[in-house]
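Note that one protein chain of the assembly has been removed; the remaining protein chains are unaltered in position.
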Amino acid sequence: MNPWRHPGLWITLALTLGLGLWPVVLQKAALRETIFTILLSVALASSLNIILGYAGYISFGHVVFFGLGGYVGLYLMNTLGLSLWVALLAGGLAAALLAFLLGKAILRLRGAYFALATIGVNEAMRAFINNFAPFGGATGISLNFKVYQAYGGAANALWLVYTILLVTTLAMILISHIVKNSKFGLGLMAIREDEDAAEVMGVITPNAKTWAYVLSAVLPGMLGVLFYFKNGNIEPGDAFRLSSSIELLVMIMLGGAGTVLGPVIGAAGYQALRGFLLTNALFKNIQLSVAGILLLLIILFIPVGAVGWLRRRFPALRRLLP
Amino acid sequence: MQLFAFLIDGLLIGFVYGIAAMGMTLIWGVMNVINLAHGPIIALGCFGVYLLATQLGLHPYLALLIVAPLGLVAGMLFYRLAIQRVIDAPRLSSLLATFAINMIVIGLGTAAFSTNPRALDVQLGSLSFGPVTILGTRLVAALASIATAAGLYWFLYHTRPGKYVRAVTNNRAAAELVGIPSQQVLALSFGLGCMLAAVSGALIATFFPFTILSGDVYQQKSFVIGVMGGLGHPLGALLGGLILGMMEGLLPAFLPTTWVPVFEFVLFVIILLVRPAGLFGGKK
Partner (left out) sequence: MNTRFAALFVWIFVISLLLPTCGTPAAVAPSQAKEVKAVIGFTASQTGKLNVESTRQTNGLNLWMKQVNEAGGVKLKDGSVVKFESKFYDDESNSARVQELYTRLVTEDNASFLISPYSSGLADAAAVIAEQYGKIMITTGAASDSTYKKGYTLVYQAYTPASKYLTGAIDLLKSTDPAVKKIAIVHENDKFSTDVSNALNDYAKAQGYEVALFEGYDTGTTDFAPFINKIQEVAPDAILGGGHFQDGSTFAKQLYEKKVALKFVALLVAPPEPTFAEIGEASLGIIGPSQWEPQVVFNADSAQKAGLSFYGPAAADFVSAYKASANGEEPSYHAAGGYIAGLILQKAIEEAGTLDTQAVKAVLDKMDVMTFFGHIRFEAGADSHGLQTGHSMVYIQWQNDDAGKLVKEVVWPAEGATSGIKYPIR
């Protein structure tokens, strides 16, 4: 079937666009911030889904691309005075390059060995940036407030950042869908099911895996620039936080790995839930535990995630839930 | 001579790291699960000793003997509650199940203990040879670690449940065929892994301050050590612990201390790439 005529894709895009336009219509900044967090997670989880959900490689180091992008972007804007657009491009490129080099090396490892290696990469990167003087070492990089002037002042810059994020998120969903319905995507899924068999069937697995890794890294690199531009400063501890990567895994798990809609629903659901728990008086003190218990229940009883469960329970919905 | 001081300090702490890593690698060997709740269990070991010592007035080393079986029971409970159902599911499920335990323990621990650092004041004096000063607590911790490792080996090689654990490690399907109750053995192994974590935590509490979040550092070190020694290879983990301890002791003599983790983790990735079975061979 022509992937463009898949109704599920348009439903997903419409849902995301509707969510994204909500604060624009109401012109409410607080709502925009909430949706910003959700959209960011949707885009990051969708990008991780390419290597994790399609190719079946569990990465604990996805935030490395986000953090590296942020560092490169802020360095270019702050130290060299380049514009946000150049920084976005450079952040994406830097992440892609890192993914390419890493992919050549560690994608040879399988299963848990790969997962462990990604932890190692994350920690090595953080420790390195912590000592890397051009990126400010432990102090990190701070933007001068004046940079927002070039984008019509701070208030406008925030809306601009939000718009770019919305467009990027929609693009990520589209990419995720196209990959899934392409020959390349089928090759990745063959690797997920049985890598040796896929090799025999003619999938050039090292190349396929490397390109999947690169593809999953580009957007996080750009989003890192965007996020830290909005944030105003970046520090190694925050930029390479292992638990941020694990949160992304949780989101994919909640929604359903290997589906287009799954990471979208999982990320939105997870962030909405965390937001609720954090601001709710009853759960505020034990919100982490409550989130843990919910996660455990879902893993134990709905291991295929929300989308997988719906697809199994209601086969008629399959065409609508990509 | 000064270099000798660097070396001794690293070696002594390396034994304790080794015990923590043994727990991680044992669980990996038996059931191919990376235990992301390892760090919080180490932290619980610290708090177990702390609470027994401060609330009941027990000597910390006596408290250690109580914390160890508690760790065993807690581990078996965690297995039954969280891991058993997903032991044969795709790997992501078991990883996230252990991470869910991590979140629950950290969340409850923060609510109960806050993140205020705690410390036990255990004074055992020290031995001095010229510029080298060896602290009594660290010496005892190293000896206790060796004893624990020896105990584990005795258990694995000389008792029936221990032999079951080894059988399941080698080939679970075959072990089941000859009538070994594999679920019970898996629960026992997870319990043993958690017991080792709790013991290392208890030892750490006798000389370092800790919070409920402290376990993460030792969990990361356990990964590095486990891979150095070969995953699933408990004795390798003890040796790996010594190597890591030595690196942490000696490297600062030659370069800024903050560069040490860079070396550690780069080495970790390199070992995974070129010798995934670990420096001493072992199960691949």
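Order of writing sets the labels: A and B. Residues in every chain begin at 1.
Note that a residue touches a chain if its C-beta (ideal position, glycine included) is under 8 Å from a C-beta of that chain, and two chains touch if they have at least 3 such contacts.
Source: prediction; values computed, not measured.
Only one of the listed residues, A:21, A:101, A:138 or A:317, touches the absent chain: A:138. Across the interface with the omitted chain, chain A contributes residues 28-30, 32-34, 36-37, 127, 130, 137-140, 142-146, 148, 154-155, 158, 230-233, 235, 237-238, 241, 244, 278-279, 284-285, 287-288.
Chain B residues in contact with the hidden partner, per the touch definition given at the top, are 2, 5-6, 9-10, 13, 107, 110, 114-117, 119, 121, 126, 128, 131, 133, 135, 204, 208-211, 213-214, 217, 248-249, 251-253, 256-258, 261.
The rule we apply is simple: only the chains that are shown with their structure count from here on.
Separation between the centroids of chain A and chain B, computed from CA atoms only, is 32 Å.
Chain B meets chain A in the complex at residues 28, 32, 34, 36, 81-82, 85-86, 89-93, 95-97, 99-104, 106-108, 110-111, 220, 223-224, 227, 231, 256, 258-259, 261-262, 264-266, 268-269, 272-273, 276. Here chain A touches chain B in the complex through residues 52, 58, 105-106, 108-109, 111-113, 115-117, 119-121, 123-124, 127-128, 130-131, 138, 246, 249-250, 253, 257, 285-293, 295-296, 299-300, 303, going by the rule given at the top.
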